[in-house]
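Here the complex is missing a single protein chain, while all its other protein chains stay put.
And then subunit A:
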Amino acid sequence: MPDAVTMTDSTERAGKDEKEFTGSEILLRCLLEEGVDVAFGYPGGAVLPIYDSLYRGALNHLLARHEQGAIHAADGYARATGKPGVVIATSGPGATNLVTGIANAQMDSIPLVCITGNVAQSLIGTDAFQEADIVGITMPITKHSYLVTDVKDLPRIVKEAFHIASTGRPGPVLIDIPKDVSNAKSTFQYPSTVTVRGYQPKSDPHPLQLTRLYQALKEAKKPLILAGGGVVTSGAEKELIAFAEKARIPVTTTLMGLGGFPGQHSLWLGMPGMHGTYAANHALLECDLLIGIGARFDDRVTMGRIDKFATGAKIVHIDIDPAEIGKNLDTFIPIVGDVKKVLASAMQEAPRCPSDAWLKQVQGWYRQYPFRYRDEEGVLKPQWVIQHLYESTGGDAVVTTDVGQHQMWVAQYFPFARPRSFITSGGLGTMGFGFPAALGAQLARPGETVISVTGDGGFQMTCQELAVAALSEIPVKVAVINNHCLGMVRQWQEIFHKKRYSEVDLSGSPDFVRLTEAYGVKAFRAKTREEAVRVWKEALEHPGPAVVDFWVHSSENVYPMVASGTGLDEMMMGDEEG
C-alpha cells in the first residue's frame, strides 16, 4: 500500500539516517505506522502541505462534503472497529466544523485522532485569516490535545495521541499543526514505545473489591446488571453473558450498551430509562443489588432522580474511569478496572445468587409488558418499519441513528444480538450523526449490511455526504423515517407544552427521492406497508447505496415514557391516548 513512502525511502538509501522529511510527510508516515487504513477530511489553506503529502495516495482518504460529515464518518469507523478514527481539517472554520463531532465522540468515549492545520506560528494570536484557537475551543470536549510547536515533536505526539485516544476510557485527541511545522524539515523515526507520565490507566481490578462483590452476590435475592457502553468498548460481551448466566442475574443494557448483551437472551430485560421497558425500570426500582458495568448512571437512565433510583439496592460500579464511580451515585463496591478483566474474573469466581423468584418476576414483567404500538389498517407505522428492517435482515446488520424518535424506535424494536452493531449518538444526541457514521462503519466492515436509520430533520443536516456514498460506492442503506416534523421535540411540546407546536414543522424540506437521485444514488419512497416491503427489498438488493423515504404520521409518539425529573415508577405507557 504505501508505495509513495517506500519510493522516497529507496531513493535516499545512502544517507538513511540523515534523510529529512517535511512535517507533513512525517505525519503521513506516523499515520501509516499506526496502521490507519482510512482518513476522512477536507483540505484548506493551512493543511495544504498535509494534503500535498497525501497526493500520491499512500493513505486512503475520503473527501467529505463538510467537516462534520468527515468526523462523524471517522467516529462511525471507530465504533464499528474499536480502532481510532482519523479526521483531517484545515484551520479556522474547518476546525470549528469539527466541534460537534469531537463533543459527540467525547460523550460516548469514542477514540478519534483529529488533525487540524493552523496558521503559521508567527501568525498565531494575531487573528490571522482562518485562525481559530481550536485547542482552546475544544479543551472541554477532548480527552487531550496538542499544539505542535516543533516538527521534531511530531512523531512522539502522534504516538501519544493514538495511545491516549484508544486506551483507558477512549476519547478524542486533537493535534493542531501550524503550517510552518508541516513545512519544517526533520529526520524521522517513529517511537516504538510510549510513556506518558500523567496518563496511566489502571486496568486490573482490586482483588479485595472483587471479593466484596462475590460476598454481596451470595446475599442478593434481587440482583440486576446495568450494562453500558463500556461492555462494548472493552469487548466483554462473552464475559458478560458467562457472568450473568453463572450468577443468575438479569441484565438491562443502556442505549450505549445495546448489543453488548444479546437482545434474544432470556436474562435480558431491554433498555431502561426514559423510553425503556417496564421490566427494566421496575427491576431498577426493586433490585437489592445493582451492578453497573461500564455505565455512567446518566439522567436518561436515572431521570435525574437519584432519590428515587434503586433506593433499596447496594450499588456496585465497575468502570475503567475512576471519576465515574461516585459521580452520580453513592457506590457501595467500587471496582476500577477494564470491564473485560473484571468480568473474566467474575465469570469464574462469582457464586450463584439466590435469585430464582426474582428472575421469575422480572421475566414475567418482560413478557407481560412488551413494547407495543397501535397498529392501524393502511397506515405505515414507524415502529413497524423498524421491525421490518430487523426481520428483512434477520437482525444481521449494523444500524446507525441520529437522535430522537427514530433512535428510540430502533432501540426498542431492533433487538441487537452483537456488540458494535448499533451505532448511535448517545450522550450528545447529535442530529446528522447517523448517515456519515454509517459511511465510516461500512468502510470498516465492507461485507456487512449497514443501515442508517434517520429522520427527515437529521438527514438534512448531513445528507450532502451522499456525494461520498455515490463516488466511493459505499453501499449504505438509508431509511429516512419521514414524519415531516421534528418528532421528538413535537412529542415533548404535545406532552409538556400543551400541544403548542413551536417550529417543529419541516415543511419546505426537499423531495428526498429527487434530492438523492441528484447525487446519483438510488432512491425509493414508501407510504404504505406494501410499498415499504417492496422498495426496501429492492434497496437491500441494490449493490450500491440507496435511500428509502418512509412516510409516516407526524403524530406517532414514543412510549413508554418517563418524564425527566420523575421517578422510574411514573411511566407513561401510551395507553392514555384516545
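We take it that a contact is a pair of C-beta atoms (placed from the backbone, for glycine too) under 8 Å apart; a residue touches a chain by one contact, two chains touch by 3 or more; residues count from 1.
Quick note on the criterion: contacts and distances are computed from a predicted model.
Only one chain is not pictured, and the protein name UniProt records for it, out of "Acetolactate synthase small subunit", "Putative ABC transport system ATP-binding protein", "Na(+)-translocating NADH-quinone reductase subunit E" or "Sulfate adenylyltransferase subunit 2", is "Acetolactate synthase small subunit".
Checked against the hidden chain, the listed residues A:G136, A:G312, A:G364 or A:G520 yield one contact partner: A:G136. Of the listed residues A:I164, A:L210, A:I249 or A:M488, the one in contact with the hidden chain in the full complex is A:I164. Here one chain is not drawn; of A:H265, A:K327 or A:H484, the residue touching it is A:K327.
Listed by residue number, the positions of subunit A touching the unshown chain are 135-136, 139-140, 143-144, 147, 164, 196-199, 321-323, 326-327, 330.
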